[in-house]
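Apart from one protein chain that is not included, each protein chain of the complex appears where it belongs.
Up next, chain A:
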């Protein structure tokens, strides 16, 4: 089990990330797991990979196995509620590249299950429920990572 102290620490970290991402002017990144941006030509990705875009139009190429990750699935679900299911063009997830990079890092490290759960919960209460008004009364919960 995860201690409440640790949870709060983690939530603070997420909040900081969210604030950071709101202020951030997009900086080109190079992470080994991701394709280099290539605006002139959108090439087909390597075998065994899929592509998503973040709201700030960064392209992420990920191995198919990531589709089993609960955080990513949550983001897909949020995308459905936020934008509906579009049949045209690429998939856009409702977060920015900073958060996505963090998520990718967590997936690559193979984060502990309870941390993942806590993270999911924080995403859930702050954003998902606000957009869908699914859980009534959740709006009173402290929003951990709103607004990105």
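Keep in mind that, in the parts below, a contact is a pair of C-beta atoms (placed from the backbone, for glycine too) under 8 Å apart; a residue touches a chain by one contact, two chains touch by 3 or more; residues count from 1.
The rule is simple: contacts and distances are computed from a predicted model.
Peer 1: As a check of understanding, state which of "protein-serine/threonine phosphatase", "Nucleolar GTP-binding protein 1", "DNA replication complex GINS protein SLD5" or "Actin-related protein 2/3 complex subunit 5" is the UniProt name of the chain not shown.
Peer 2: UniProt lists the chain left out of the view as "protein-serine/threonine phosphatase".
Peer 1: Could I get the residues of chain A that touch the absent chain, sorted low to high?
Peer 2: Per the touch rule, chain A residues meeting the hidden chain are 42, 44-45, 47-51, 64, 67-68, 73, 76-77, 79-91, 132-136.
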